[in-house]
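Below you'll find the structure I mean.
One protein chain omitted, others in place.
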Amino acid sequence: MEIKAYEHKVQYYETDQMGVVHHSNYIRWFEEARVDFLDQIGLSYEKMEKEGYISPVISISCEYKTMCHFGENVRIFIKLKSFSGVRFVFSYEVRDAVSGKLRVMGESSHCFIDEAGKVFSLKKVSPEYFEIFNSYVGQETV
Amino acid sequence: MEIKAYEHKVQYYETDQMGVVHHSNYIRWFEEARVDFLDQIGLSYEKMEKEGYISPVISISCEYKTMCHFGENVRIFIKLKSFSGVRFVFSYEVRDAVSGKLRVMGESSHCFIDEAGKVFSLKKVSPEYFEIFNSYVGQETV
Amino acid sequence: MEIKAYEHKVQYYETDQMGVVHHSNYIRWFEEARVDFLDQIGLSYEKMEKEGYISPVISISCEYKTMCHFGENVRIFIKLKSFSGVRFVFSYEVRDAVSGKLRVMGESSHCFIDEAGKVFSLKKVSPEYFEIFNSYVGQETV
Partner (left out) sequence: MEIKAYEHKVQYYETDQMGVVHHSNYIRWFEEARVDFLDQIGLSYEKMEKEGYISPVISISCEYKTMCHFGENVRIFIKLKSFSGVRFVFSYEVRDAVSGKLRVMGESSHCFIDEAGKVFSLKKVSPEYFEIFNSYVGQETV
C-alpha cells in the first residue's frame, strides 16, 4: 500500500521571536507524521494504546537545514527505516510544500512497552501486527 | 498562612513572531500559579490526583493589558476568589517583576470530579480539605 | 461568500495526563480558526503583517463543556461577531467532527496596531479592507 506524505500548515503559535518556527516544534511534527503513518497502515496509536501497547520515544535527532515561516505548508516524508521486532526507527524529511526545499531532517527510535512499563517484542506478542508493521520497512512515502 | 506570589521567567520558546509572549501561554502560567498556590496551602495536585480527585477547568477569561518580552520576569498574584464547595474561582494578575506593571488579568473556574468524571462536593467528600481550601478564600498573595 | 468551518485533528502532544486535550490548546485552535477565516476572506495575517498591520489579542474567554481526546477531529465554527472599525470580536464553537457534540465555546477580541504599537482604525487607514472585513460580520460558517 502507498503511504502518503503528511501535510502540516505552519501555525502562528509555532513561531518564535526569530520570526521562524521554534525548533522544538519539528519534534511535534515528527509525531504528527508518525501518528498519520500508523493510521494509514491500520495500526493506529489509539488502537494500540487501547490494547495496552505503549510506544515511547527512545531517542530523537534533528538537523535544521532551512527555516519554516508562518503561512507556509510543509510535507513530511516519513519512512520506517528499521524494525527489529523490539526497536524501530523512523526517519523524516520536512520539505516546503511548494518548492520542495529541505527544511529539516530527523530520526526517532521507539520500542513497545506494556502497561507495567516493560519492553516487549511485538514479534512475539502479536505476530500479526508485527507482519503488517514489518512489511513497510524501507518504503518511501509519495 | 501567607501565600507568596508566583514567579515566572519568560522563556524564548514562549515568544511568537510578534516579538512578545504568545497569548496562549498566560493560560499555562495561570496553571503554574494555581499549582504553586495549592502546594503552598498543602493541597497539592499530585496528592489530590492520587486520591482520585481531578479538577478540570470549566472556564477561563483573560485580558491582555501590556506585553511580556523574553528575558523579563513576572510575578503572578493569584487569589481564590470564591468557593461554593463544588465550584471555585481563581483570579490572577500577571505583573512585571521589576516595574510592577500590569501585563494580564484573568480568572479561571473549576470543579472537582471523581475518576468516573462525576462532579462532587469537596465539602461532603472531604470536610477537612474543604476547610483548608475555604480558609483561603479572598486572601491576597504577597 | 461562504465561510467553511475549520477542521483540526487532535494531536498526541496536545493531551495532558488527565487523558484529554490540555485546556490551553483550545486558545491555539481559536487562532488556527481565525487565521483560516482571514485566509478564506482574502485578508491573510501574512499579508496584513507585511503591510505593517499587527492584530494582537485583547481578551479571550473560553467555556469548557466536554473534553476532546487524542485521535478525534473537531470542527471549529467561527463567527466575526462584531467590528467597530477599531475593535473586533470573534466567537468560536468547537464541536466533535463526527457527533457534532459541543466541546468548547469562546470569544476573542482584537484591535489593529501599527509597527509603533499604536492602535488605529482600519476604517480610516484602509476603507477597502474595512469593507471586506465588515461584510462578514454575523455570518455563520458552514
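Labels for the chains are A, B and C, by order of writing; each one numbers its residues from 1.
The rule is short, and it goes like this: a contact is a pair of C-beta atoms (placed from the backbone, for glycine too) under 8 Å apart; a residue touches a chain by one contact, two chains touch by 3 or more.
Keep in mind that what you see is a predicted model, and the values were worked out from it rather than measured.
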Omitted-chain contact residue, chosen from A:60, A:98, A:119 or A:137: A:60
Options C:16, C:51 or C:140, residue touching the unrepresented chain: C:16
Absent chain, residues of subunit B that touch it: 11-13, 28, 31-32, 35, 44-46, 70-71
Subunit A residues touching the omitted chain (full complex): 18, 23-25, 27-28, 31, 54, 56-64, 67
Where the missing chain touches subunit C, by residue: 12-13, 15-20, 22, 24, 70
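By definition in this document, only the chains that are shown with their structure count from here on.
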Central subunit by CA centre of mass proxy: C
Where subunit A and subunit B are represented by their mean Cα positions, the distance between them in whole Å: 35
Interchain centroid distance [CA atoms averaged], subunit B/subunit C, Å: 25
Multi-chain contact residues (two or more partners), subunit C: 28, 31
